[in-house]
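Here it is, the structure in full.
Here's a slice of the assembly, chains where they normally sit.
Labels A and B are assigned to the chains in the order they are written; within every chain, residues are numbered from 1.
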């Protein structure tokens, strides 16, 4: 990003906007880090260190947190070119008092000690919220989460449905579903009832969205009740994923919940990868696979994340045409500056601005919300400067208003928070 | 685009070049708008307003043009970030005396009235040609168009063949073909004769191209006469599309007409979308599907448009290798600045400059030629400045010559106008 005054001014203005983060994996009962090990245990760092040559030994349960942190920081000089390294540098500077310019092996102990002191402060969670200007953050809750012990007005529940769609063929999942709902799966009717019970539980607890991540070859389908009965009774729910998805979409309609689709991930491609560092993708996928579901549920808003930047043009076009399709943030392998810049510029050129959900952190610990949003805001400011202010299309104030819409207004409107 | 002097100078130079627009949907008997309703009835605006929340009620036949315009303009504050909005702003400024910076609901009536007066001028068509510096514009004519009542030297006929390739299984199409040619379809021979009769009619009337839009999974094929006979006689021409395409390519060869291929559109994906706002695509397509036809017809020039920017590299590579493949403009979902900039830079780096057809308007009304070409020229000027003049590869005069080639010279050479 050019270090010019306009971009600096826009960034400063955007930095002042309170955040509502519409997707994360925060555990509301342990939202902040307790040690640097929590920070560097984030799969981005274990993945990059491992990819750059670190064995998986330091990741073992018997290894002390200090040794693990030393190993991961010790490999940083192999991946300090990455955006993910910069998130960590930003965390070190903002939260841990680090004032150097490049973190190397020698910094591990110092940072670890600083983190221990810092994170032990009783009001640490509150401090992170304040420094981050964070107002609310969405969770990702398993369907049998009791959703208790936290303020659902701040930690907004979201019903994650992956296991319902993809793992109902496991006795364990069906058992969990029974425990959560009291409903025994026998046929389509009881399946609907069980799912409705979950939606009731979640919406009563303030859930504002339903979500699922999907493999590249997935295609939702409307199965008739007889087929569902057959699968439930005689095949242990083996081939019903596409149909369960359909039932969930029906409930999103009935309960007025947006249905977040995160499209494109193949699980366990690198079978010996680190924890959460095994998933990749097949670029050959298309939103045409969702044609039927987008048509069948005009009342349901689908905030869609795509895993690859090449699919962004499909997302732009489908959002331009379908009133109920909405581009949602920059996900995972596309959550680095070159892809964000490209995808954001494309979306801003052809999708109504009221439909653009700019960003979500996808964070596991609250400390990551700040550096990730900071990255996004720098790119957003650059994009607004280059594509709108400099060509004379928007004033600086107009650009800030547009940025505010992406950062906050559309999150409020789409998810009704 | 950076608002710098070099880009401004290049833009000014390119703005002076008289245009030959090689693809549009202009009705030569009603080429200009009669009201603002004609302008805002363009599917880009109905699509975006609908996508941003407008119901389809204002688009009904019983709704007055004034109420429809109010509804579409009334939703503009939801999509005034888009390139399409800027086309409209450009029209309002250039043709309707609008001097504001942002069109909102309150401007609807004023603009409607201004349009009524302006468009009613008896020489309006002439004025649009003059302001646009438009010399000729290609049409898109159904095969049974009589091509009468207009100056074919200005409104250049182009034989659109979609219905011949994709709808010959409809009795209505075969009936129209019979009426247009006097030939009854009985076998491959009569099919050839009917098609040749169309080509004769079109070329006598000054047609300079044949054109077709194609779904992503289409692959042309050479069918033998027996198979065609079988399909024509016993299956109501059900499965002959790929073979009809082949016969049309043969006639393009015999009649020396370029064959415009517009690749990648799936029709009626959003089945309840607005008129002309229902089509999307599947990014999974490849020019390899045209391998046989490119090889079989070395004498036919194929100006190719691809629907997605991701396929632009295929278009660049196929144009670099096949003498008869020529990149043609920026189509539909790729006709917004980020994709034009990317695709243009790629084409200029690896395809012979004599083969690059820069742009076409795709317009339904003449008033759109000006803002669309203005958008393209700004991007062309920026690209020439950044990729050629600033690195010292071309002088400013050299850059203007290269731009002229893309804008005008290659249209003349390729289509022999």
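Heads up, the rule we're going with is that a residue touches a chain if its C-beta (ideal position, glycine included) is under 8 Å from a C-beta of that chain, and two chains touch if they have at least 3 such contacts.
Keep in mind that this is a model prediction, so the values were computed, not measured.
Peer 1: Wait, 2 copies are placed, so what's the full copy count for the complex?
Peer 2: Identical chains making up the full complex: 3 copies.
By definition in this document, only the chains that are shown with their structure count from here on.
Peer 1: How many angstrom lie between the centres of chain A and chain B, each centre taken as the mean Cα position?
Peer 2: 39
Peer 1: Chain B touches which residues of chain A in the complex?
Peer 2: Residue positions touching the partner: 284-288, 291, 294-295, 298, 310-311, 313-314, 316-323, 342, 345-346, 348-355, 386-388, 390-393, 398, 402.
Peer 1: Given the complex with chain A, which residues does chain B contribute to the contact?
Peer 2: 1-3, 47-48, 50-53, 78-84, 86, 102, 266, 269-273, 277-284, 308-310, 333-334, 336-339, 378
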